[in-house]
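Data block below; observations after.
Yeah, one chain of the complex is gone here, protein chain that is, but the others are all in their spots.
Chains: A, B and C, in written order; residue numbering restarts at 1 for each.
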Amino acid sequence: MDFMAVQTEILILLLLLSTLVTDLAMAKGASRRPVAYLTAAGLAAILAHTCGLYHEGASPVFYMGLFLADNYALFFKQLFLLGMVFTVLFSLDYVERCLPHPGEFYSLLLSALLGMCVMASANDFLTAFTGLELMTVSFYILVGFRLSSADSGEAAVKYLIVGAGSTAVMLYGISLVYGAGGSLDFAAVSRNVHLFTAVGLAGVVLVMAGFLFKLSAIPFHMWAPDVYQGAPTPVTALLAMASKAAGIAVFMRVIFTAFPYLGEFMLPLLKTIAALSMIGGNLLAIRQTDVKRMLAYSSIAQAGYMMAGIVAADYFGMKAAMFYAMLYVFANIGAFAVLSVVDAERGGTSRRHVTGLSQAAPMLAAVMTISLLSMAGIPPTAGFAGKIYIFTATVERGNLWLAVIGFVMSMISVYYYLQVTKAMYRDLEPGEETLAEPLPVPSVARAAALVSAAATLAIGICPESLAVLTNFASQTFMQ
Amino acid sequence: MMDPFSLTFMDVFRFATHIGLAHFLLLAAVLFAIGLFGLLTRRGLIPALMCVELMLNAVNLNLVAFNRYLPMPDLSGQLMALFSIAVGAAEVAVGVALAFRVYRDRATVNLDDLDHLKG
Amino acid sequence: MFDFALTHAWLIPLLPALAFLIIGLGTRRDKDASAKIAITFSGLSFLLALGVLGAVITRPIVMADPFVMKTLWAKVGDIELSMGVLVDPLTAMMLFVVTTVALLVQIYSVGYMAHDPGAGRFFAFLSLFAASMLGLVLSVNFMQMYAFWELVGLCSYLLIGFYYYKDSAREAAKKAFITTRIGDFGMLLGILLVQLTFGTMDFVELKTLLPTYIWETGGGILTIIALLLFIGPIGKSGQFPLHVWLPDAMEGPTPVSALIHAATMVVAGVYLVGRAYFLFSALPVVLEVIAWVGGFTAFFAATIAVTQRPFKRILAYSTISQLGYMMLALGVGSLTASMFHLMTHAFFKALLFLCAGAVIEAMHEEADIFKMGGLRERMPVTFRCMAIGVLAIAGVPPLAGFFSKDAILAAAAEVSLPLYLLATATAFLTAFYMARLLFVAFFGEVKPDCPAQETNAWMRWPLVILAALSVVSGAWGHFAGFGEWIFYGPVGEEHIDWLIAGTSVALTAVAFYLAYEIYVMKRWSAYEISRRLGVLYRLSYNKYYVDEFYTVIRNTFVDKLGAVLYWFDLHVVDGVVNGLARFTGGLSGVLGLAENGQVQRYVAVFYCGVIALTAYSLLIAAMLLAVVGGAF
Partner (left out) sequence: MDFPLLSTVLLAPLAAALAICLLPRESRDQIRMIAAGTMTLATVLTLYAYAAYDTVEGGMQFTEEVPWITDLGVTYALGVDGISLPMLLLTDVIGLASVFSSWNIEKRTKDFFVLLMVLIAGVTGTFIARDLFIFLLCYEVVVIPIYIMVLIWGSTKRVPKEYAGIKLTIFLLMGSAFMLVGVVSLYIAAGGDSFGMEALAAAGQSGVLDENFQIFAFLLLLLGFGSLLSMFPFHSWSPDGYAGAPSAVSMIHAGVLKKIGGYGLIRLGLLVLPLGAKFWAPLIAALAMVNVLYAAYIAMVQKDLKYIIGYSSVSHMGYVLLGFAALNAVSITGAIANMVAHGIMASLFFSQIGYIYERTHLRSVPELAGLAHHLPRLTVGFMLAGLASVGLPGLIEFVPEFTIFVGTLSVYPVCAFLAIAGIIFTALYILRMLAKVLFGPRVERFAGVPDEQGADLVPLLLLGVFLVGFGLFPELLMGVIRSGVTPLEPLLAQLSAAPAMLGGGF
């Protein structure tokens, strides 16, 4: 019982409790900005604290190997924390204006975060499942948090129905794997030869389906566009970056520790799904006019890219996927920070709403463009380096066709990203002059957006620093 | 694995009279399928949630049966079932809350009518 | 002194080039200064050319051993492109002719362009032309010759289009450039093949390499090369069928017509064949082609000239015809006769054109000779000069044309009777239409509203000098031994075949008589004759419809084809691109239909995925079972 292994989670839980208490202690109707600041400050402190937790050698383990606090988990936890801090910061204004009960909002964010952290560290199916559900249930509520919008409620219901269905499938899979593998522990399962039977293999694919749902990979993606569109903008941001990254984290760990010997069996499947996601996500995004919905499809495609890294099934691919997950966080922060401001000010996130942004708020338009280009993989943004990492790993394993699809589709994706850029930069037509009037941008949101754009460019120009970190994290995991 | 064409009457009889793991698995699968069918066809939000609950219970059955019939080193299957029940409860709780919320917005909890978001 | 000129021969083209630069960048707007600069530099260039001529004569430099200086211009791979000067008697003669005519024309232009606001530009272009032409003459290799060949083409384009505000001038300039470009295309191919075959384009080196090459490999590829090379001269020297640009080129100011389209540039083609005569003369087939092209062009153009009415157009067809003569001479193997005629023609044709300029200016831009008449009285000096020119070109002894034309006829007679007859017929026609021109414009009654006055001194003196040259150059060349000076192969015997000479002189006399009777005495009605001739007259008057033919070709094969290809580009090439884009967009729409907002549809799709995955896993399991065996 090494409690040091769960120190991050404990800290988050404490923060969660303190936000609850603070919220309760505050007067009804008062601004909940203090809660937000408390959350942000607490998360930042935890983030700083986790920086010191990277280690060489054996990783701390909590309770019979259920919970493993290795560098890999740490990397993803930092990723979640980072995403969460920025989300809290850029959405301050949005939350105050658009969401009721902002105090509880922060508590729920923290509980989702807790779930993600548990997922990242999970070393057996029970822990993984618990973390996953903690996150998912929190998200059900968060998605429906915007009471003023009926779409938000609809999105939440849809997420719930599909999500519950997927939970059931995953659980069924876990039960089969348990039956075949004789244990819920990843390492123990991997050693059991019965995994190669019909029951075992069926269990494996069902478990994977559950995780792929979180990644919103095709064909488990149907919920994503509706939910992304309906959810409050900061929640969408978290769904896109953190929830997905958590899925990736646990997915990779499951594949590499629980089913490491199933490569021959799973890889064709994963390759197909990766290819489908890259193609379908990008194609579907082309017709979208709502930026959030478009980003949902785009996130499907991004999941495809990350999976392309995973199917390289080696250290390079894993590193690439982790690298990509991280840069995707920054890209998302930038894009959604802008969208939250636009959503709060102009009451929507369709292309119509961002029109003229280059004149109304040139900085936001630039950040948006940079973030979208990073998603598209255009240099000098981080996305370019990420794609190079991913596809060198892919090609190295002989999957050239996957790289062809990846590069071609990412260039097609430029088309729809540029549609947004076009809306922001184009000349205003008569009657649209009001769109050029300066948009009030909260300074915190502005700072968050700027920092994310700077990070996107910095990683793009100098990927080395992040690459070193991912190297370190993935190496310890692979030992 | 049994060859279906060489099944004798005795085989069938033995299967029918000696309750074992296979029965539980079969039952769970059937339950799961029923739940799935309901999830796909029932138009109401609440019935759909009930169907999900059915599917989760099928899984619990599986877990417990595996734990009981196979030589497992520990009780982790049963433990898992407990967690699953808890999670199911949470989901239903949230689900019902959302049902209220949706009903307030749209005056319906019919899943078919929740199609504002699409395309 | 002569040596200085020789070693500084490169200055000869450079001086006018300098004048072009100075005028172009500086004094363009100042007419007088521009004229002074142009004439000064041309004069210097003329003096240097005289010096070179002196050097060639005194040293002596002979055809077989030219003086060569060259410098590297650009080096690509192992191919060295050089520029330089090659001086031999041929060059010296050309330098002399070009600088003389250029200088005289520039002096003449001072008067002619006195009232044109664009005179500065005019002098700049004239200087540039002189520079290019002199560079061409001095070329040491095919590449240099091609480069300057293109440049003279450019100057011609600029000067024909000098009156750029006139649609006709603009069109004529374009036509000239493009028609000659077709010739250049062939020539460029020829030059490239020379480089590829011999590894050099240098005239001197080629001359030494050629005999061995022919001895070793025969003439097959060489024939192709030579024919290709000859396409260039066909274009530039207005040979059939690329002659169409030359009459239109008369849209330029008259001094330009004199300098470029009569005396110098158009003979560049002849000069090229002459310069590369070591190549052409080694290939009998090619020589025959050249002879026939030349002979036919000479006759063909003469038949057109007979019926034309504009003053300068008659002269233009006459030029084509005379160029045909020169080609004919080359074709029948007489470099001497060709070059001799080139020289005399330069003088008397320049003279004729300058006279034409004087007349047309005096007539206030009226060009139709039938609207003139009696100019003899109004413009006596011009008339006398004109008469000398006409007699010279008609081949009346002892004027220049007599000697040179006789040399050509004699050379033709030696080789081929049909060619000789063709040439003689041409001589007759030449005499006739020139007489017609002279009689119609200068004799008869003065038209009532005729504004003509004698020209000013700037224009008059060059006429006189050219007239003098037209008188003496033939005899001088004949008696001073032109044939021992410029020749290829064995030295030609300089003698006059009295039978041939007598025939042509007699025919000339007949032609003059006929013209006199028709146009001065009006014994026969010109109209009647033309009516009787019917189709022949119309063919001639309409220039055998060659222009119309080309228009049809251009419309169908260039513009129509262009339109078709553009259609192809827009609808097929671009259509595929747009189609792909539309297809992608459409696919997106179709796929998007699945996303209909019904959550149970989403669940169904999800489970379809699950079922597919499960089916796959069971398949694999079955396969594993088949391989490994055993049971769960």
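A few remarks follow.
Keep in mind that, in the parts below, contacts are C-beta pairs under 8 Å (C-beta built on N, C-alpha and C of every residue); 3 or more make two chains touch, one makes a residue touch a chain.
Just so you know, these numbers come straight off a predicted model, no measurement behind them.
Note on the chain not shown: across the whole complex it touches A, C. The chain that is not drawn here is touched, among residues C:16, C:51, C:84 or C:161, by C:161. Among C:49, C:93, C:134 or C:151, only C:151 touches the chain left out of the display.
Only one of A:20, A:47, A:404 or A:458 touches the absent chain when the whole complex is considered: A:404. Along chain A, the points of touch with the absent chain fall at residues 358, 362, 369, 373, 378-380, 384-385, 387-389, 391-392, 395-396, 400, 403-404, 407-408, 410-412, 414-415, 418, 421-422, 425-427, 462-464, 467-468, 471. Interface with the hidden chain, as seen from chain C, comprises residues 72-79, 81, 143, 146-148, 150-151, 154, 157, 161, 164-167, 170-171, 173-174, 177-178, 181-182, 184-185, 188-189, 192-193, 195-196, 558-559, 561-563, 565-566, 569, 573-574, 576-577, 581.
Here is the rule we use: only the chains that are shown with their structure count from here on.
Ranking A-B and A-C by contacting C-beta pairs places A-B first. The mean-CA centres of chain B and chain C are about 96 angstrom from one another, to the nearest whole unit.
We define each chain's centre as the mean of its Cα atoms; on that basis chain A and chain B are separated by 29 Å. The mean-CA centres of chain A and chain C are about 75 angstrom from one another, to the nearest whole unit. Residues of chain B found to touch two or more other chains are 36, 39, 48, 111, 114, 116-119. In chain A, the positions touching at least two other chains are 157-158, 161, 165, 225-226, 287. The residues of chain C lying in touch with chain B in their complex are 592, 595-600, 603-604, 607, 625, 631-632.
Per the touch definition, chain B reaches chain A in the complex via residues 25, 28, 32, 35-36, 39, 45, 48-49, 52, 55-56, 58-59, 62-63, 66-67, 70-74, 76-77, 79-80, 83-84, 87, 90-91, 94-95, 97-99, 101-102, 105-106, 111, 114, 116-119.
Every residue of chain A that touches chain B in the complex is listed here, in rising order: 124-126, 129-130, 133, 137, 140-141, 144, 147, 150-151, 153-158, 160-161, 164-165, 167-168, 171-172, 174-176, 178-179, 182-185, 225-226, 229-230, 287-288, 293.
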